[in-house]
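Of the protein chains in this complex, all but one are displayed in their positions.
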Amino acid sequence: MAEGVRPRVKAPKSAEAGEVVVIKTLISHKMESGQRKDSDGNVIPQSIIHRFVCAFNGETVLDVEMHPAISTNPYFEFEATVPEAGDFEFTWYDDDGSVYEDKKSVSVG
Amino acid sequence: MDFTRRETLVIGGATAVAVTLPMPAMASAVDEKINEFTGGADVAEGGVELDAPEIAENGNTVPIEVSAEGASAIMVLAAGNPTPGVATFNFGPLAGAQRAKTRIRLAGTQDVVAVAKMADGSFAKTQKTVKVTIGGCGG
Partner (left out) sequence: MRFKAMTAVAALMLAVPGVVSAGPDDDKLVINGEIEMTTKAPVPEHMEDTNMDQIMSGWHFRSDETQALEMDDFDNPGMIFVDAGMEQWNTVEGSEGNSCASCHEDPSSMKGVRAVYPKWDADAEEVQTLAMQINDCRENNMGAEPYGYTSGQMANMEALISLQSRGMPVDVAIDGPARETWEQGKELYYTRTGQLELSCANCHEDSYGMMIRADHLSQGQINGFPTYRLKNARLNTVHGRFKGCVRDTRAETYAPGSPEFVALELYVASRGNGLSVEGPSVRN
C-alpha cells in the first residue's frame, strides 16, 4: 500500500428520503503519471489510483475510470440521491493493488 | 503596445517555429478514444456542458466540471497531453445529477474535450480551450 494515503469525505449526516445531496471526496495520493524521470534519467513508472466508486447501500452513485491526467490528491464533487437511511461507501483502487475505503452513514427523517 | 527589438525577434522566431512544428499526434489519439467510447456512432456537438477556466494558473491542478442531463457516462479527454485520457464518469442509478467536478493536469495550452453518452444511446460532445500559463519563478 502506498504510504500515507488518507481519504477525506464530506457528506451530510442526515437527509430527507429522496433528497439529492452534494458529496466531496479527496484522497492523498501522488498520482505518479509515468511521464516523469528520476535524477538518473530513468522513467518513474506510473502509479495512480485508477478507479473511484461511490455507492449507497450497495447501489452505484458514481463509478470513475481515472487516468494519469487526474491531479495529485484526487478530488471529486458530485451529487447523490438518498432513497433511505443507510451508508455511503467510497472505494479507491490503486495500481499497486491497494484498495482504500471510507464510509459515511446518513439518517433519514 | 511597444515591443522591444528583442521581444519582436522572439515573437518572429517563435512564429516561424510554430508553423513548422508538426501537429501533435494527439488529434488521432483523441479520435481513437472517442471511437472506442462511442463504438463509431455519430457524435452531436453540444448537449454536454464543460466548465474549465479560460486561463489556468498552473497546469498541475486545473478545476473542471462536466454535466449532461440524463447521460449515463461522460468521458473527458485532454487533447494536448502525452496521453489524452483524463477520466470517464459513469453515473449509477443513485446519481443525483449527471454532473461531476474534479481537478486535472494539463501539459500546456490545449483543448479539453467532453463526450457524453446520453440515455437514448446517442452521443454529444463539446470542447474548451484552456490556456496554461508558464510561471515566472520556479521557486
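Side notes on the structure shown:
When the chains are written out, they are named A and B in that same order, and each has its own residue count from 1.
Heads up, the rule we're going with is that a contact is a pair of C-beta atoms (placed from the backbone, for glycine too) under 8 Å apart; a residue touches a chain by one contact, two chains touch by 3 or more.
Since the model is a prediction, treat every value here as computed from it, not as a measurement.
When the omitted chain is restored, the residue from B:Asn35, B:Asn58 or B:Thr129 that touches it is B:Asn58. Contacts to the hidden chain, counted on subunit A, fall at residues 4, 6, 8, 10, 24, 26, 28, 71-73, 75.
For subunit B, the residues touching the absent chain in the complete assembly are 1, 7, 10-11, 13-15, 17-18, 21, 53, 55-58, 60-63, 108-109, 131, 133-139.
To be clear about the criterion, only the chains that are shown with their structure count from here on.
A straight line joining the Cα centres of subunit A and subunit B is 22 Å long.
Only residues 60-62, 78, 81-83, 85-97, 99-106 of subunit B touch subunit A when the two sit together in their complex.
Interface residues of subunit A facing subunit B in the complex, by the touch rule stated above, are 20-22, 33, 35, 55-56, 59-72, 74-81, 83.
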